[in-house]
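Before anything else, here's the structure in question.
The complex appears here without one of its protein chains, the remainder shown in place.
In order of appearance the chains are A, B and C, and numbering begins at 1 in each one.
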Amino acid sequence: MPNTITEQNLRALIDTLVKDGSRVVGPKAAGDMTLYEPLAGGTELVLGVLPRRSAKETFFPLCEDILSYQKMEGKMTVEDIDLSRLPSTVLIGALPCDAAAPGILDAVFSWDYQDEFYLERRKKTTIIGLACTKSDDACFCTAVGYSPAESRGSDIFLLPLEGGRYRCQIISDKGNLLVERYKSFFTDEEGGNALPLSQPSMEKLDLQKIREWLENNFESDFWKEIAERCVGCGACAFICPACHCFDINDEGSEGKGVRRKHWDACGFSKFTNHASGHNPRDVQPQRYRNRIMHKFKYYDDKFGQTLCTGCGRCVRACPVGIDIAAVLQEIMKYEL
Amino acid sequence: MNNTKENTTPLVDNSYYEAVTTAIRSEARRVMESGEVSAVIGYKSGRRKGSAQPVIISDVSRIDELVFAPTCTNNLSLYLTKAKKEVSKKGKIAIVAKGCDLKALAGLMSESQLKRENLHLIGISCAGVHGSNVKPSEALSAATIARKCRECTVHVPEGVDCIAGTLPQLEQLSALESAELERLEAMSPAGRWAFWKEQFSRCIRCMACRQVCPFCYCEQCLCDRNRPQGVETTPRPAGNMGWHIVRAMHLAGRCAGCAECERSCPMDIPLNLLNRKMANELKELYGQEAGMQPQEKGPLATYKEDDDESFIK
Amino acid sequence: MIGPIGLIRRIGPIKEMIMHAEKLKHDFEPKLVAFVCTWCTYAGADLAGTSRMQYPSNVRVLKFPCTGRIDPVFILRAFQKGADGILVSGCHPGDCHYMAGNFHARRRFATFRKLLEFIGVDLERLQFSWVSAAEGGKWVEVVTELTERVRSMGPMHEFKELELEECWSGKLDTAELKEAYEAIP
Partner (left out) sequence: MSRIGVFICHCGENISRTVDVERVAKAAEKISGVAYACEYKYMCSDPGQNLLKKAVIDQNLDGIVVAACSPRMHEKTFRKAAQSAGLNPYLVEMANIREHCSWVHEDREEATTKATEIVTMLVERVKMNKKLQPITVPVTKRALVIGGGIAGIQAALDIADCGHHVVLVEREPSIGGHMAQLSETFPTLDCSQCIMTPKMVDVANHPNITLHTYSEIENVDGYIGNFQVTIKKKARSVDMDKCTGCGVCMAKCPQKKIPNSFDKDLGMRPAIYVPFPQAVPNTPVIDRENCTYFKSGKCGVCQKVCGPGAVDYTQEDQLVVEDIGAIVVATGFELYSIGEKPKGSAIKGYGEFGHGKIPDVIDGMTFERLASASGPTGGKILRPSDGKEPQQVVFLQCVGSRAREKGISYCSKICCMYTAKHTMLYHHKVHDGQAYVFFMDARTPGKGYDEFWRRSIEDENAVYIRGAVSRLYQKGDKIVVMGSDIALGIQVEIEADMVVLATAVQPRQGADLLAQKLGISYDMYNFYSEAHAKLRPVECATAGVYLAGACQGPKDIPDSVSQASAAAAKVMTLFAKDELEREPIVAKVNDKNCVACFYCKKVCPYGAVEEKEIRDRQGNLIKVVAWVNPGVCGGCGTCQASCPSKSVELDGYTDEQIMAQIEAL
């Protein structure tokens, strides 16, 4: 049973995967920060840092073409995107809070409408998760039911061991397939002791209670109090592993152009702006309320999961210091 | 964007922050209790140790929530603009303003967005604030201070109604931003293009730069317009480049240099370099720059018959 | 101000080259866009026409009431849409039909070109000029010079490249895409 891999071999595995024609996405240095990006080789993999953006764009790109059109001599032709061109991908080094997200999003992307773009990428991607060894006071995965050792969502899950090795758990058939194919990189030694994992300090929240409170407090003054300061940017949504709203835009001219799908954020005022000029979510507290409602109530109502893995990215990134964990803690203080 | 090699020794003593906090609270209490103002816009602490966030207080009993700390980075003048319609602007409002924020307030007054008589300005003798990606609990040090603060010329605000705190002795810090500007200016056009292309390629169009900007108070941003579409709205390299050029151009002659755009960018794009560059150019061309007093007309709203035209054939 | 007399003399050789020499074929013909005001430069270009002066055919003229109407976004857009060189031209200072539109334009473009320069656009591709209704010769001179300069610089890759680029996550890694990319002149 191959169950460990050295760091050296992990990097060598990346080299081989790339050579074999896979797209390998993993944490990579981009200037002063780390981002999930395609790796050209194993040396590019950065370990132990939470990338600035989540890994969701491996499946749900920032922006992608979904069709193109052209009008010639009065006749319109539409060309679909050939999804078979999407490369087979290995997402490597995804931290638990990122690796867990696609599992949550599958529900919505395969619900009444099968989003072939998402699903095709999902189908072609194997996720190699990595347990988390470094957290800060913005992290709160433990508060929303995840943990630094959470393997949910990964096909293969790596646990760092002393001496530069990783214990790998094979979670799914996809994971098994990959390990089988690249068996030589793995060893079946036990390896050393597990390295200490990170310990986010926040206590577990009663998500059920929060959901119930939300149910009854659509029109609470609470929203104004916490979100009056919200500036309405999309930073929180865009770097969130679970936010998945998108907009569709045609770009080009009457004669020729492309239809594109790209990330959208409920914090934007134009998110709900009607053609008439009327905006049902006219002020920022209403928009922020939707963010919380969607994450902790609507999605739960519909799919039985909350849209938050506690990665803390939004807490770090919010220009005006809105702290979603603090908001949840606030809600917890209220009587039902 | 902080230089990790920099010294982490605290630049100022904690007693300075305590004094500023006390001064803000006492002034805010005075004007609230006398009924002079209907609300105070200031900072309060957040969950994470040392963190702060903007707060709008209209209830005297909450005055003691007000604080001042190195994490009080926000330019609060934003909350007085039309972009923030959820904030009631009825009557006179007190606002906590650092020197750089004050320049934005002056700019907004120049653009008929604010009236001085409707504001009670609580100025801060400001030693500087954190840059981006700094852990809130860290002290203000050469390593954590914002790049803009290293070259601050407005530590003590002018023309305010009260000044909170006294400025401690400050260490002279190296001018990293100027140095970076010089480095870019010395590059070839192709080099600069490569630099910005790389920077903008990271942009995700979250619009944080726009949303935190006190001067981006347009009802509809040009870049949200689709008939006609001047700038592509999708986060692709073409539209990103377009957006940042338009943004810099629209702020030229208006930007007060608070660098909130740069601090707020989750992708660490050094946006203030663009703003700073434009401000330098306009100052050199037309001798005008953002100051702590409102100007009747900004450099691009006016002209002189003998303006430079050496670039025109 | 340059009088037409001086100009005719200066245009002489260029005109000769166009009219008499074997017509030169170039590997690259740049696309030029001229944003001009209707009162001065457009009329100046008309005068070049009525005087049957000859100049390269690379330029496309967009007419505005005044240079004051010309928005920097148009320049940006024109570069994105494939312009290799751009000319902005209007009335001489003091001649503006609207009194001051060109003065405002002068500041706006003095600023904008500094921005483009800082972003890394080669300003040799962006020309500003004052061409009055009487300066058909100057119009020819300005257009000819810019055409030749931009022709020698080669195509403006930068913005066109951006148009074709995707964020990594939206990229379809295919040979076709690579081919399309390499097909950019």
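Just a few scattered comments:
Note that a residue touches a chain if its C-beta (ideal position, glycine included) is under 8 Å from a C-beta of that chain, and two chains touch if they have at least 3 such contacts.
Note that this is a predicted model, so its numbers are computed, not measured.
Displayed chains that the missing chain touches over the full complex: A, B, C (touch as defined at the top). Contact between subunit B and the absent chain runs through residues 82, 111-113, 217-222, 225, 227-230, 250, 297, 300-302. Touching residues on subunit C toward the chain that is not drawn are 1, 3-5, 18-19, 23, 31, 33, 38-40, 42-43, 45-46, 48-50, 52-55, 57, 60-66, 68-72, 74, 77-78, 81-83, 91, 94-101, 104-105, 108, 132-134, 140.
In the full complex, subunit A contacts the hidden chain through residues 71-74, 253-255, 277.
Quick note on the criterion: only the chains that are shown with their structure count from here on.
Core chain by CA centroid proximity to the global CA centroid: B. As a whole-number value, the distance joining the C-alpha centres of subunit A and subunit B reads 31 Å.
Each chain gets one centre point, the mean of its Cα atoms, and the points for subunit A and subunit C are 46 Å apart. Between subunit B and subunit C, the centres computed from C-alpha atoms are 37 Å apart.
For subunit B, residues that reach two or more other chains under the stated contact definition are 235-236. Residue positions 62-63 of subunit A each touch two or more of the other chains.
Residue ranges of subunit C in contact with subunit B, taken from their complex: 71-73, 76-77, 80, 93-94, 100, 103-104, 106-123, 127-130, 142, 158-159, 162-163, 165-167, 170. Of all residues in subunit C, those touching subunit A in their complex are 166-170, 172-174, 176. Of all residues in subunit B, those touching subunit A in their complex are 1, 46-49, 51-56, 71, 74, 78-79, 83-87, 133, 135-137, 198, 202, 204-208, 210-212, 224, 226, 229, 232-236, 260, 263-264, 266-268.
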